[in-house]
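For this view, one protein chain was removed and the others were kept in their places.
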Amino acid sequence: MGRVITYIDAITEALDQEMARDERVFLIGEDIGLYGGVFKATKGLQKKYGEYRVIDSPISENLIVGAGIGSALVGMRPVPEIQFADFVSPAMDQIVQQAAKIRYRTGGAWSVPLVVRICCGGDVGGGLYHSQMNEAWFVHCPGLKVVMPSNPHDAKGLLLAAIRDPDPVLYFEHKRLYRSVKGEVPEGDYTVPIGPAEVKKTGKDITIVAYALMLVWGMEAAEKLEKEGISCEVIDLKTLLPIDKKTILESVKKTGKALLLQEAPKTAGVMAEISAIITEEVFDYLDAPVMRLAGLDVPPIPFAPPYEKFYLPTVDRIMKKARQLKAY
Amino acid sequence: MKVAYEKPPSETPSEFGLSPKEKKELYYLLLKCRMFDERFRKLFRAGRFAGTYFSAVGQEATTVVPSYKLLPQDFIGPAHRELGCNIVRSPLKVIAAQIYARANSPDKGLSHPCHYGYKPANIITPASTVAGQSVLAVGVALAYKIRKEPYVALAFVGEGGTAMGPWYEAVNFAAVHKLPVVFIVQNNLWGESVPARLVGAFEDFSHRADGVGMPGVSIDGNDVLKVWETTAPAVARARRGEGPTLIEMKTYRWYGHSEIDPADYRPKEEVEYWKKRDPIPAYEKYLMGNKKLTLEEKKQIEEKIDKEIDEAVEFAEAADYGPVEWVLGDVYADFKADAPDRP
Partner (left out) sequence: MKVAYEKPKVEKTIKSDLELTNEEKKELYALVLKSRMFDERFRKLFRAGRFAGTYFSGVGQEATAVVPCYKLLPQDFVGPSHRELGCSIARMPLRQIAAQIYARSHSPDKGKSHPCSYGYKPSNIITPAFTIGAQAVLATGVALAFKIRKEPYVALSFVGEGATAHGPWYEAVNFSAVHKLPNVFVVQNNLWGESVHARLVAAFEDFSHRAEGVGMFGVSIDGNDVLKVWETVASAIARARHGEGPTLIEMKTYRWYGHSEIDPADYRQPEEVEFWKKKDPIARYEKYLLDNRLLSPEEKKRIEAKLEAEIEEAVEYAEGGEYAPAEWALEDVYADFKVEAPDR
């Protein structure tokens, strides 16, 4: 057994190693330097690399991303941080109008090798402004790549791949997983490719597709369901744009049933797209309607603890939905 | 059917001078803010409510004083540390209930403990997107101007929020149209962990006003009477239709950004320096020196406040969380959200 570390430590290690290896890499964001990040993801890095490799920005999200883009135009590898996904909205202009379009609008002359780290997700009592999952906003923007790891191994490998990618990558990290998930992580350099999904568990009755916290809970549900005689194949999407259709479709062809898990509000989320892909491409193989279990269509996520539990697609709800799908 | 504006009432306060009675009332409010705050820090540490708590201890003058003697129709756009605005304008029970996030909270427990807002007090529940409420306040002031009403909107941010594009867009527009807004910039030197020197290329954030052609002034935000003497004329100016003012108030938060922040990014000497500049004892000394407050009265006030706080805590703790179905309401006026796959 290799070395086991947490999800957040894997992120810190990836940043540290890449900054040591590549002097073009720098970080900019709120509270990331002196404080080491509100979740300590950048702890110790300013001391090690200096004030102009780890830049404490003012509360200027548009600038945080936009300055990153500008520096990328002249050869840097910026990794701006958006402290909470809820605060990405002021930076939308830069992400959508600049980062996603510069390669295209210049006919391929310029590129934006940028990674925006965005801390997202619920089940931490964060309330309306510290819990959102808004990844779907960006999945609707060709020109961006969007990734979201569910374990420490992928957290490090995907981050290194993202920094080395020639295009803008939004790297969502789920705050609920920061310290609750541990796993084996190689100490050295490796990448997890952007694009491919991964079958985390094989099964024959139902295909579960999920990412981040929903993947963790989906795996937990799948293991419990196994004991009830329901065999689930679980796919970790990992990259939300571009979508790895092949892995999903192959699995659904085999099981004939798909259960799609999503923490964000249900309407027009990432899983709506996956559902459409499945019905468009392997309709003949389906033995049941594609089913989604998602967050509620309310401004996410209400604060009071019982509300939050009500909102989230919990393990129990996943199991209930899977039984329903199995019985269809 | 033609729709007309509702008519405003006609009274407008005009005096800047405070009567001895008002000065004492202001003292009571400041002290209430401090005592409530310290109590809720303890309650948080004792695990009595969920989430976190954002203490404003040290910054009482910058929020309590500007909110004092406003008209009920005047609007307040606070951030998350503006307990003081609420102490002046909302019942204590309501504030306590907000923090406990139970069914009797003004927001029904939907938002966040320190997102104090209360419609009857005309204080909008804040978003965590800092400075967002300054933009709203400008919109409110625009409505007042369109309707020719003599009301004023107050917008509170920290010095950190003044780096935000949306805040700038708001102050610029208010200056162009001479809107009735008072922008209060509480410079407490730290935006969470980011020092003010990384936010503005100057020490006096009232310079921000120069960039949009608005009168701006920097004052000691821990001097209660100075805050009053500056804010009250700015409010009156706005009310007369003479336009907005930006007031930088230099102050300090004694504790961390929230109760889970040890604030070890700040030098100890700095914290000590500012604690010596505590706004409340200074004001108390002034009142006692001028024989406007006796020791006996002080004790009575403290006892009264203690009792009020006890009652408020009891009120908050007595309630249950709202039923989970409430999650589905308040999304739209005309329909509830669905709850598929929920019990």
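Per-chain residue numbering starts at 1, and chain names A and B are given in the order in which the chains are listed.
Here, contacts are C-beta pairs under 8 Å (C-beta built on N, C-alpha and C of every residue); 3 or more make two chains touch, one makes a residue touch a chain.
Not measured: the values here are computed from a predicted model.
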Study note, to complete from the structure: From B:213, B:241, B:281 or B:323, the answer for touching the chain not displayed is B:213
Study note, to complete from the structure: Per the whole complex, from A:2, A:44 or A:166 the residue touching the absent chain is A:166
**Study point:** Option touching the unshown chain, where A:72, A:290 or A:304 are the choices
**Key:** A:72
Point to revise | Residue of A:2, A:142, A:186 or A:289 touching the missing chain in the full complex | key: A:142
Revision key, fill the gap. Touch rule applied to chain A and the missing chain gives residues 21-24, 26, 52-53, 55, 57-58, 60, 62-63, 66-76, 78, 90, 93-94, 97-98, 101-111, 142-143, 145, 165-167, 242
Check your understanding: Considering the entire assembly, which residues of chain B contact the chain that has been omitted?
Key -> 163-169, 172-173, 175-176, 178, 197-202, 207-214
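Here is the rule we use: only the chains that are shown with their structure count from here on.
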Practice item. Return the distance between the CA-based centres of chain A and chain B, expressed in whole Å. Key: 36
Review point. In the complex formed with chain B, which residues of chain A make contact?
Key: 30-31, 34-35, 38, 56-63, 84, 86-87, 89-90, 125-130, 266, 293, 296-299, 302-307, 309-311, 313, 317, 320-321
Point to revise | Residue ranges of chain B in contact with chain A within the complex | key: 50-51, 101-102, 109-113, 115, 127-131, 160-161, 163-166, 191-195, 198-199, 265, 321-322, 324, 326-328, 331, 337-342
